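Excluded from the complex is one protein chain; the other protein chains are retained at their positions.
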Amino acid sequence: MEKPRELNPSELMHEYLRQKKKFPHIWCSGCGIGTTMGAVIRAIAECEVDRDRVVMVSGIGCSSRMPTYVDFNTLHTTHGRPIAFATGIKLARPELEVIVITGDGDVAAIGGNHLIHACRRNINLTVVCINNSIYGMTGGQASPTTPQGKIASTARYGDFERAFDLCDLTAGAGAAFVARGAVYYARQLKKLVMQAFRKKGFAFVEVVSQCPVYYGRFNKFKSPVEMLYWQRDNTVNVKAAAKTKPEDLEGKLLTGVLADHDYPEFTELYDKLIADLAAGEK
Amino acid sequence: MEKPRELNPSELMHEYLRQKKKFPHIWCSGCGIGTTMGAVIRAIAECEVDRDRVVMVSGIGCSSRMPTYVDFNTLHTTHGRPIAFATGIKLARPELEVIVITGDGDVAAIGGNHLIHACRRNINLTVVCINNSIYGMTGGQASPTTPQGKIASTARYGDFERAFDLCDLTAGAGAAFVARGAVYYARQLKKLVMQAFRKKGFAFVEVVSQCPVYYGRFNKFKSPVEMLYWQRDNTVNVKAAAKTKPEDLEGKLLTGVLADHDYPEFTELYDKLIADLAAGEK
Amino acid sequence: MIVVRFAGYGGQGLLTAGLILADAAAVFDKKKVIQTQSYGAEARGGASRSDVIISDEDIVFPKPDHLDILVAMNQLSVDKYSSALAEEGTLIADATFVTTITFPDFYSIPFTEIARERLGREIVANVVALGALVELKGVVSKKAAAGALEQRIPQGALDVNRKALEAGFKAARTAASARDKAVADYDIV
Amino acid sequence: MIVVRFAGYGGQGLLTAGLILADAAAVFDKKKVIQTQSYGAEARGGASRSDVIISDEDIVFPKPDHLDILVAMNQLSVDKYSSALAEEGTLIADATFVTTITFPDFYSIPFTEIARERLGREIVANVVALGALVELKGVVSKKAAAGALEQRIPQGALDVNRKALEAGFKAARTAASARDKAVADYDIV
Amino acid sequence: MVIKEIINVRGKHLGYFEAWCKACGICIALCPKQVFDTGTDGKPIVARPQDCINCGTCEIMCPDFAIGWFEDPLHDEELKEAHKRSTEDEWAKNK
Amino acid sequence: MVIKEIINVRGKHLGYFEAWCKACGICIALCPKQVFDTGTDGKPIVARPQDCINCGTCEIMCPDFAIGWFEDPLHDEELKEAHKRSTEDEWAKNK
Amino acid sequence: MVLMQGNEAIARGALDAGVRFFAGYPITPSTEIVEIMSVELPKVGGKFLQMEDEIASLAAVIGASLTGLKAMTATSGPGFSLMQENLGYAYMTEVPCLVVNVMRGGPSTGLPTHPSQGDVMQARWGTHGDHPAIVLAPSSVLDCYVLTVRAINLAERFRMPVILLPDEVVAHMREDVTLPDKVDVVDREAPHVPPEWYYAYDDSTTDVAPLAPFGTGFRFHVTGLTHDRAGFATTVPAEIDRAVRNLKRKMDRFRLEIIQVERVHLADAEVVVAAYGICARSAEAAVLQARAQGYRAGFVNMKTIWPFCFKLVERVAESAKAIIVPEMNLGQLVREFDRAVCGRTQVVPISRVDGEAITPRQILDVIAELARPGGKD
Partner (left out) sequence: MVLMQGNEAIARGALDAGVRFFAGYPITPSTEIVEIMSVELPKVGGKFLQMEDEIASLAAVIGASLTGLKAMTATSGPGFSLMQENLGYAYMTEVPCLVVNVMRGGPSTGLPTHPSQGDVMQARWGTHGDHPAIVLAPSSVLDCYVLTVRAINLAERFRMPVILLPDEVVAHMREDVTLPDKVDVVDREAPHVPPEWYYAYDDSTTDVAPLAPFGTGFRFHVTGLTHDRAGFATTVPAEIDRAVRNLKRKMDRFRLEIIQVERVHLADAEVVVAAYGICARSAEAAVLQARAQGYRAGFVNMKTIWPFCFKLVERVAESAKAIIVPEMNLGQLVREFDRAVCGRTQVVPISRVDGEAITPRQILDVIAELARPGGKD
């Protein structure tokens, strides 16, 4: 692999952040979204894509506020629908690089259907889901990834529902590329986003993140740092996992690339059809 | 297992069909939905559940017309939403037996999100999806289960999109019980529906079915019978599959019970909470 | 202005017959034309119909309140739509399936039988009926009907359809002369 | 009718202070009360405010066009809301953070410092401020304030909050007498 | 005819409701004993009832509930009535 | 003070933008060399710059882009200006 | 007396009216309702569901209602837009339920924490096809409680969804309230006939066709297709006509029972301010001040906004020389005033769409312009 161009902080701020008016950002102290934004920007920068060709699309939620801050073509859509908007953009102009930033509520609650269909359709998008296991924006309600038994403002007695494993879900729906990272491993996260970004086909990256203000407070985490340590202690890299005893993996989240297949990509198939028709071949 | 009470045809017609005004039914000649309806009715009858306690819920589509014909509590809802309606019914009155009849378009296209969330939530519903790989009702458009390359009225050049494997999808979403049957194997289908119906938890049964009028005609099947033979020749029972060489399984659909887990059921957890609160234990 | 209805089961090709007639009138005979038909579930398995209005002037309202000609391919259609026929209207029925007709001015010709027995393809009964309609009522020119047929029918099936149209013309001539005779007989009595 | 605004950063407990005051007035002092506050993102990280209207009569419109008392826990609030104060209004500021005040009638008391240094819990600065407000302006009775505190604050934190309220009363008395003195001095000059 | 005459086979009675049958040919093709011939209208003709092994395939596979083996002869006036009535219905004309 | 003075460490320059810092404590806790102390306001105090190994953790982990190691000293007037301006904004008061 | 928030009062009213099922999806500024119901319902043996979206929420509510439970959901603009399809289903199938839409600034995501009254026309016309609508608008915390009870009663009585439409100010403010000791609760009518005779859509012998709960032996059919008396799909023109008109007919018949309006100083009013929601508070304040200043001003608080109080407005149009209609939108309900007034008097809209409530002063200025104080002139 080529040596990536490491982005220095001043470049990051000048070239990639709409820092002039928008900072400090809206996110709470210690929230994992900001760190993820750094990883995503660094990943895109190291992929050396022209900013003009990058479109960042999001839904509604704390995580979905990211497009406000980055100096790309940015689209803050409706709750749960960013993948559908992004699909339209990508098919309309396959030369654009489209990245979707979303939250666990946005992509897995109201937007679950668009997620699984994008997996199936295999259109070349990168979806980064910042999974903080809660609806942050609206004040800490249970999300589809809130672990069973955990507390949320709509689950004061402990959540009854089982949580999605978003990586199992997307893999089951047929995604070409599935990976999981965590805010604690911000460097690995950047690499996973890079891989996803470069993947020809639909790529999904789950980011295990922290919402100290709601999830943390409800579930007795004392600080953002403690939540980061939780991430460290409850994840296992998929490569390491291969060498670990199953009982030691119990309850642990696997990180790293969890699925990577080569399937024909939708916009390429489409462009081929257009070419064939033009050549009178269909 | 107890010897099931086989339903004789006159009982079937008298006790379970609203035959007085509604027959012959709306489905085309050779359509697999009618046969599936027979299997479902026989399954429910053999489970010996009081008809008054059975609620059949469907969405919109040819398959979703089934509730018109059966003498249960029947609810023909909006396109894609039957599982959501059924969830409300079941939680409101856990003593009712709720079965959802749906199509591949209804449950996997517009209704995909409700499907995966029901899998996750593990509420005790039986969902029977009649998968004919097409939108029958509206005249043969591609569905999320139309195999790549096949023809539909919106995919005249062959469908680009990959098809869902509905059993992989529901398993990935965490369903407690997942099974696949086929119209050709109507007897096995009945048994699968019985198992699903008896399962405490969310149970999904995919029925590989035929739409001779659209899918069949578009894809050069000469008759409904030919489509049934296709089902016979392209499915392998999961038990047999275990003893088959992988290369012989290539492109084949597995039938039988594909997932069966015991997870706490939602309405039971809920009732326990109510009891605990009443007893002052929370 | 003349209003024609084709009616029968779904699958008897009535929508195609309606389209060929409409095409013939509009594209070939340069008439004003409106064609409407039954849709949805109704059309899929059950009763099916296709209405064609042909006129020299603009057709303002596309849903006329009477029919001039009813081409009925089954008994149900006769029972259901005879009453919609104008007093001077004409009913053309497929004798293969229709047994009872109460409307005064009618022709009864076994379209399906002709298609099945003489042309070997039951499916072209619709075009036989179309031929008969054209021959009997001259709603469009024969040339127009033939031209529209060429356009609508896929290459592979054209031959048998051409024959069906001709068979329709012929059967109609036979029926007409038989009826003329009958009417003449009646006059004599 | 008296209109009180608590304003500061999100996290300074202003919403709680507003609620305790409103409860004290409504439930304990049996006054008519309306309480409103800032919501959403605004409240989460940024500026936060809680308004309480207390009246002997029905309060028809809940969004008054002026404030009688502003309890400002940071400089921003002073800058932003001083102009909304009625001419005879009073500003009570947290001297820990507020450095510049242009409004004539004000008290400046280091609520946060008191909470941090004397009570060991910075978080109770809001209740210190509430105590001062009650002592200085008598918007509710002290008994009502204490009663409302008991209701709103969870058992575990009650003790330190009770102390905070008292500390507020006391700090206010000190400030008031200091100011009286200052004013007296001024009069003399 | 709405309901075909009952044909006694191994003590069971074949009920075939022509009015509901849509001539799909499934019973004809899947009967393991070739009990049925195909009529010109595509509907089954019970040609060799004596060969029937009562396997139930035709009954369970028929998408239209138009065929089945009953314990008793069809004495069921109500059902007959229902079938007769449905022919008056438009849907009865489905093919 | 909006931008803390630049502290030179192994040829790099630490930029710390107090106006953007929300005192989460992450940089302080995760620095492998305990370069930072915690201020009374929870924000980092660069106490032991000489210990810094330039690992980049603080920079990459800071959710607020409030800290980082630059190649050059911050001569960037525009950036400084931006930071100054943002304090005038309400958001700048986030903690 | 307690201090209570509008949203809290809605939740409390719902519980007191007998709601035992809630399914919802959180959205500002209605989230408190969802949160409170999640805590309180299990305490009274009721059921709470947080669904995957608003579409599913209303679907679950309709399903639960069909089993006989009183059921509701709560949302705001974006969620309310998503509910339109299933809302139409509830109208069509005549299933009682309550939908609370706390209005925030729109269109689209708009202003999640700022008030508006921008969804008034949507609440009447948001779903496709013809249907009636009952929409109530509270203007105080007490109203939130009382109108919630009333909305649920109306839903059960008329077998249809009812919409409660508070604005963000009313929903979020806290007020001292004294809740009534006892509220009248209406339960839906049960069938009076045995199952064999039951037609779920036959109202020939009752005000409204009784609805049998699923599971009680009636085994009837429910569909969103246009249906006959028995509930089965029909394409017979006369049956279609009956089905569509019937939805509206029951409401037209009981219009007077449904419409509730508060009138103040109308008798001699020269200028009448007609308002709803938080604007009714501004209007009341303005009218009281106007009276104090000698203007002959009157005031109408439209607690029922749909059906519209057409008759009342017609009457007011006869006597008043102007009707002022302040709304936090670009002029929605004022369109109905135009129709009712029919040119007989002046209709003066006041529109405010900057995310802030209309103040008494704004209204007072208009009153002053339109009326001359008693003494002078």
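Labels A, B, C, D, E, F and G are assigned to the chains in the order they are written; within every chain, residues are numbered from 1.
Going forward, a contact is a pair of C-beta atoms (placed from the backbone, for glycine too) under 8 Å apart; a residue touches a chain by one contact, two chains touch by 3 or more.
Since we're looking at a predicted model, the values are computed, not measured.
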Problem - Visible chains in contact with the missing one - result: A, B, C, G
Practice task
Among A:G38, A:P67, A:G103 or A:G172, single out the residue that touches the unshown chain.
Solution key: A:P67
Exercise for the section: Could you tell which one of G:S30, G:T67 or G:S81 touches the chain left off the display? Expected result: G:S81
Fill in the blank from the handout: Checked against the full complex, the residue among B:N8, B:S153, B:N219 or B:N237 that touches the missing chain is B:S153
Fill in the blank from the handout: The one of G:G24, G:G68, G:G105 or G:P326 in touch with the missing chain is G:G105
Exercise for the section: Against the chain that's been left off, what residues of chain G make contact? List them. Expected result: 55, 77-78, 80-82, 84-85, 88-89, 91-93, 101, 103, 105-112, 114, 116, 118-119, 121-122, 124-131, 223-226, 235, 237-238, 240-241, 244-245, 247-248, 329-330, 332, 335, 338-339, 342-344, 353-356
Problem - Contacts of chain A with the absent chain, listed as residue ranges - result: 18, 21-22, 51-53, 55, 57, 60, 67-68, 71-78, 81, 84-89, 91-93, 95-96, 113-114, 117, 270, 273-274, 277-278
Exercise for the section: Using the touch rule from the top, list residues of chain C that touch the missing partner. Expected result: 19, 22-23, 25-27, 30-42, 59-63, 65
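Note that only the chains that are shown with their structure count from here on.
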Practice task
Quickly list, by label, the chains bordering both chain E and chain F.
Solution key: none
Completion exercise
Taking each chain's mean CA coordinate, chain C and chain F are separated, in whole Å, by 86
Handout entry: Whole-Å gap between the CA centroids of chain B and chain E
Key = 27
Completion exercise
Where chain D touches two or more other chains at once, the residues are 41, 45
Exercise for the section: Enumerate the residues of chain A that touch no fewer than two other chains. Expected result: 26-29, 109-110, 112, 137, 144, 157
